[in-house]
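Of the protein chains in this complex, one is absent; all others appear in place.
Every chain is named by a letter (A and B) in the order it is written, and numbering of its residues begins at 1.
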Amino acid sequence: MEHKEKPKLAMYWASSCGGCEISVLNIGEHILTVDQVFDLVFFPCIADFKVSDVANYPDGYIDLCLFNGAIRNSENEETARLLRQKSKVMVAFGSCAYEGCIPALSNLTSKQATLATVYDDNPSLDNPEHIRPLEEAEVPEGMLDLPEFYDRVKTLDQVVPVDYTIPGCPPEPEQIWAILQVVVAAFTEGAPLPPPGAILGAGDRALCDECPLAREEKAVSRFYRPFEIDPEPGKCLLDQGIVCMGPATRNGCKALCPRVGMGCRGCYGPMEGVEDQGAKMLSAIASTIDVGDPADLDEEELERKIEEVVATLPDPAGTFYRFSMGHSLLRGARPEPEAVTEGGGS
Amino acid sequence: MINEKVGVYVCHCGTNIAGTVDVHEVAEWSGRQEHVAVSRDYKFMCSSLGQDLIVDDIEEFGLTRIVVASCSPHMHEKTFRGACLRAGLNPFFLEMANIREHVSWATSDKAAATQKAKALVKAAVERSVYHKALEPIPVTIEPATLVVGGGIAGISAALELAEAGHPVYLVEREPSIGGHMAQLDKTFPTLDCSACILTPKMVDVGQHPNITLMTYSEVEEVSGHIGSFQVTIRKKARHLDEELCTGCGICEERCPIKVVDQEFEAGLGKRKAIYRPFPQAVPKFPVIDEEHCTYFLKGKCKLCQKECPTHSIDFTQQDEVCQVEVGNIILATGYDLFDSRRIPQYGYGRLRNVFTSLEFERMVNAAGPTGGNIVLRDGLTAPKSVAVIHCVGSRDENYHEYCSNVCCMYSMKFAHLVHERVPDAEVFNFYIDIRASGKGYECFYHRLLKEGTHFVRGRVAEVTDAAQRPEEEGKLIVQAEDTLIGAQRRIPVDMVILSAGMEARHDSQELAKRFGLGCDFDGFFVERHPKLDPVATMTEGIFIAGACQGPKDIPASVAQGAAAAARVAGLIDRGTIMMEPVKASIRTDQCSGCRICNNLCPYNAIEYHLETNVSEISTALCQGCGTCVAACPSAAIDGAHFTNDQLMAEIEGILWDQRETEREEEEAAVPA
Partner (left out) sequence: MNNPFEPVIVGFLCNWCSYRAADLAGTARLKYAPNMRAIRVMCSGRVDPQFVLKAFREGADGVMIAGCHPGACHYVEGNIKALKRFVLLRSLLQQWGIEKERLQIVWASASEGTILAEAVNRMTEEIRALGPLQWQPGRTVAQREPELAEV
């Protein structure tokens, strides 16, 4: 056993918050088992490795790469490609790598608008000269390179082939541990790996399956944002007009949010067979709108009444695509006209 | 991996398609598309030779999918499904591209038409490879039928079915069957006495062993589907025991309360608080009008109860709700008469001697309030001159744009009756056009011309009592433009009759909803096809007959009643029918019981099971609209033949040239 080489584990963070790493550490004492079973070969969050170390590994050297974070800039993409080349099994770990998550919400605006918010139009900034980072800058020490900031946030599978996906923002520690056990069994005992392309650490049904709240038939005459209502305990949030993405979201987290009166935000992503989680939830939620008996209304009144209810959902894109924008059918707002011409539409 | 062999058949439809779409080009191009194994164009794909092409190719090339680019699927989908079936291919492996109605007939731009035809073919090909084999679903037909409405259309339908040996429930909301026809005096153009020809039919209905007659009753709820509808019927309390009542009429005689009869006698006559609408009523039992009965108002009287020889009066009787199961439903709910008060310039309700057509019908009826005498509102004076105004509420963009179909004829009947009963009276008929298109109708019109009726062609502007000339004093003046002589005319008369049109029942929308039907703009029920399927509706197993479908006269209503009955009898005789398998189903292993879909189904086909926390769709109830499929946030509902896969592929296909542009641009952008 001592002589047998341990499987090599890498974990990388691209455009992410670090929550995924914390969730891995939250598997508790099992982390000791992980340390025992695996050789850590790249894990910038907890140990000092350099990209050049990875570049020097032979192809396929890494057995398991847990890649978290979205692809926001050229560095993220280069690292993703490098890790793909060096890894046997590439896992999109967490919502950012899987479907863009919060970073991909910036796809609702342009790169220019994002940079303006970060470097110019922000009350907490002190940048009177409007200094912006440049991709190339000459400094006394020589030429300085910075990664290119992309127009659009991409998901990992839009950049490299991905073997498995673990959804969640972040994935739940029990689920992570369960997956690691499967992987460990595969590497140490030759047990079978899940079929390629599988979504791991999540169920096949929607969140409602795990949700203890009691559900009725739905008829919603207005929607509430969390601060506008004190939810009635024990009762389905959606039934009360509180947007809950549970019906359109994979289970696996044990319905953590609805249990404490907060609607599911959808971080475990869509169900099998759904191409666009936001559109599906939009369809479902619109279907619950109640404007009384339509026969009593003329066509204009009917539309106006529906509009009144829809107006209580002020940010549909942010609400329904909070996590899935990067993987949605349109992947973000319409590109700015310049961006189109830039791409060679001429 | 998709591995289907698609055959594409582009129809010329003579020059209907080929004159605009380059069919050779479309066929040749189709042959180069992915999945396509064979592609041909042919003069008439629907001909037997055209169909043989498909059959032979399926056998020779082992085609697994067929795309026919021709007319609308509403025209020939059945034909080509038949061809597939003959070649042993599941008929649901067919997909049609509508390049005639939607392309060649809709544009004369040949290039655009050809491009659009390609897009539709590509969409059909892409869609077809996701098609699944489906089998029609057998449904057993319950032999009993529900007929709603006991007017002449409903009576005809009920009798036809009963005579054929099938049980019928006939539900009528008034205390007697007979409908509007029972109120009419004579029928045009033959001038038969309406009651004389109707009453025997009503009696037949009342006595027929196969008919369960439920009058003073209304359908409250309908669920189920063709073959098996569950119908809830409320029988309103008549306050008498039908088992005991002999219909002797003593109660009616003794009742001290007289009420103006707004229904049957159109307000011209009176009835009692316990009453039968008319002497020949079927059934013969009276009914107590709770709004006017002294007992119900003040808690005492009960005279009828005391006088009733069989002790059948029961003031404590409650409404009864019963359930019946039927295989088919015929709706013959009739029409409402246009309310002439809505046209204030015609003065009805304000000018005493303006009558509605229904009032006049009752007046000329020998059993009516005036004993058949034509008299003014004073009940004594015979008019010396009468104006009959056609098209009241009809052919008028302020009220109903349609023609009510019967008013010309009954207006002429009125003119004839005035000539007959008041020989020296002058009659003026104001018309827009004379519509006398039925059998013997034109002949009747000529008869009236000979009888001396003055026909004035022009819509009446106003009926007034404001005299401008001495001869107008004390008269009603009818002002109209006589469009034949091109002059304004003011004609003073003693009596004006407003020939009100027919309109949909005030509650037709509600009724349509209860039975799952559609209404047109005017509120009439929508037939499956205006020409070829006039008594069927979009809902299988529900038929319509008579004026609820649109204004029509007695012979047309009778014909529709019989036609609907024949359709139903055909279904009953078959015993089992095959339903289109376009149905939704829930994959229970993916359903999380979120209950989003639960109240979306108009047919209550979705049921939630609390124990298993999943919802389930009853295939028999599902009509295949797909609303639940679109709503299901976890893609747990499948809509057969309209699956997400199929529609997504169709979308990709239909936009093929948009992608082509992209490819060309990309190619152009790549340096050599």
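In the analysis below, a residue touches a chain if its C-beta (ideal position, glycine included) is under 8 Å from a C-beta of that chain, and two chains touch if they have at least 3 such contacts.
Remember, it's a predicted structure, so these values are computed and weren't measured experimentally.
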item: Contacts of the hidden chain among displayed chains; value: A, B
item: Hidden-chain contact residue, picked from the options A:170, A:266 or A:332; value: A:332
item: Identified contact with the non-displayed chain, of A:40, A:182 or A:310; value: A:310
item: Contact residue for the chain not shown (choose from B:341, B:446 or B:659); value: B:659
item: Chain not shown, touching residues in chain A; value: 84-85, 108, 151-152, 154, 158-161, 274-276, 278-280, 282-283, 285-287, 289, 294-295, 297, 299, 302-303, 306-307, 310, 313, 315-317, 320, 328-335, 339-340, 342-345
item: Contact footprint on chain B, counting only the chain that is left out; value: 72-74, 98, 100-109, 112-113, 115-116, 119-120, 123, 509, 513, 516, 518-521, 526, 530, 538-539, 582, 600, 602, 623-627, 629-631, 639, 642, 644, 647-648, 650-652, 654-655, 657-659, 661-662, 664-666
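Here is the rule we go by: only the chains that are shown with their structure count from here on.
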item: Euclidean distance of C-alpha centroids - chain A vs chain B, Å; value: 54
item: Residues of chain B that touch chain A when the two form their complex; value: 509-510, 513, 589-600, 608, 613, 627, 630-636, 644, 648, 665, 669
item: Touching residues on chain A, where the partner in the complex is chain B; value: 204-209, 215-219, 236, 238, 246-248, 251, 270-275, 280-281, 283-284, 287-288, 295, 344-345
